[in-house]
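Every protein chain of the complex appears in place save one, which is left out.
Let's turn to chain A:
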Amino acid sequence: MSKITLPAYANVYISEGKKPFPWFGMDIGGTLVKLVYFEPKDITAEEEQEEVENLKSIRRYLTSNTAYGKTGVRDVHLELRNLTICGRTGNLHFIRFPTVAMHRFIQMGRDKHFSSLHTTLCATGGGAYKFENDFRTMADLELLKLDELDCLIQGLLYIDSVGFNGHPECYYFENPSDTQNCIKRPCCLDNLFPMLLVNIGSGVSILAVNEKDSYKRVTGTSLGGGTFLGLCCLLTGCETFEEALEMASKGDSTNVDKLVKDIYGGDYQRFGLQGSAVASSFGHMMSKEKRDSISKEDLARATLVTITNNIGSIARMCAVNEPGDQAALYRAFRVYRIPSEQKLPTISREYMKIERVVFVGNFLRINTVSTKLLAYAMDFWSKGQLKALFLEHEGYFGAVGAFLELLKSAKVRRGGVKPDSLSMQAFLLCQAMYHVTSPKSCLAFEYF
């Protein structure tokens, strides 16, 4: 093992082509921090001998607990076992804790002398920017900041490719409109593209993904998981996501919402609006008698239904749902802003037609009410043209994407994206070691 002491600006540790442990990926979101940790299971006796004490202690701490402090949780059911990546075999663990506990986490990193092991930590999400200085000053850790949507897509593709311990990662609901016969079915994500990817975290981002490396953030909405939880806490006095969902599963939103039939006495046939459709969310709540007659559970349910349906409605508008016609081309052009140099005739209609809408994000964690509602809404409002798909690892894809970035060789990404700091660090290393002057000549080298 050769160690090279580098100038301060090339903040990278090299170990003869091997990536040093520990291997983490972090996604610091608005509400939750998602962490993936790779636990090597193929450690040789020799390696164990050399292993530094704090690395060992980190591994032991993470893998022998399923709860950390008061709020940290390891989702054991999501663990990917016997994964082989970059020549090592081990288990991939999925851990989450609230973002408000971030400083405690950084403290822990300092106490465990994390900085002596690994001066770079791959992190994505808004918090990677917000807490960058805290990591540096409190724990002497340098964050490698990555874009959350890039990581989301890379993470999703990776997990789908390796599968979930032999089972499919992706699923959908058959008969979503039939509450009795609605069943969860596994689904294969071949012919993935083009797809609409809806990430429901504290807020919502909607991406149109055309190719592995080609996507656009179509739009977003601020009415997301954070809204659901925030409103529920205010309206029902609950404190956690789990409590809110528990209440929602027992309530009846039709006592709270004003339906089409409450206004029309039946269907609004002219525009195909069934009597059971919601005309005005929370519309009954302007009446004192109605306010006095509903329960907290009804309010929680109405909040869930309102937020979920709003997301479904916006997602549907984004998906191209008129197959094979000019209007679809038009929409694709306007919404996705394909560069004008691209000749229209080369864009085939099939290419533009989106049939799959993939929903991810921790709003859907243990939230079957919302997943089924989204499945139903997509199917119903698109008259069967759109299918809602879901993924088992829900909110962890950003963290997985960050984890993958750690293991990649330094490359400039295609698609006109600025070179990330990883390649910049690599270039600086080149400069230091080989007196190279241009970034291009570095591309041939592999550093890790």
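As a working rule, a contact is a pair of C-beta atoms (placed from the backbone, for glycine too) under 8 Å apart; a residue touches a chain by one contact, two chains touch by 3 or more; residues count from 1.
Everything that follows uses one rule, which is that contacts and distances are computed from a predicted model.
Asks: Name the omitted chain as UniProt records it, choosing among "Exosome complex component RRP45", "COP9 signalosome complex subunit 6", "Amiloride-sensitive sodium channel subunit gamma" or "Pantothenate kinase 2, mitochondrial".
Replies: UniProt lists the chain left out of the view as "Pantothenate kinase 2, mitochondrial".
Asks: Could you tell which one of A:235, A:374 or A:400 touches the chain left off the display?
Replies: That would be A:235, which touches the missing chain.
Asks: Can you say which of A:176, A:224, A:251 or A:395 touches the chain missing from this structure?
Replies: A:224
Asks: Which residue, A:260, A:304 or A:388, contacts the hidden chain when the whole complex is considered?
Replies: A:260
Asks: Thinking of the whole complex, not just what is shown, which of A:299, A:374 or A:391 touches the missing chain?
Replies: Only one of A:299, A:374 or A:391 touches the chain omitted from view, namely A:299.
Asks: Where does chain A touch the missing chain, residue by residue?
Replies: Contacting residues on chain A, toward the hidden partner: 29-31, 100, 125-127, 129-132, 147, 149, 202-203, 217, 219-227, 229-231, 233-235, 239, 256-258, 260, 262-266, 268, 270-271, 273, 277-288, 291, 299, 306, 309-310, 313-314, 317-318, 325-327, 329-331, 333-335, 340, 344-345.
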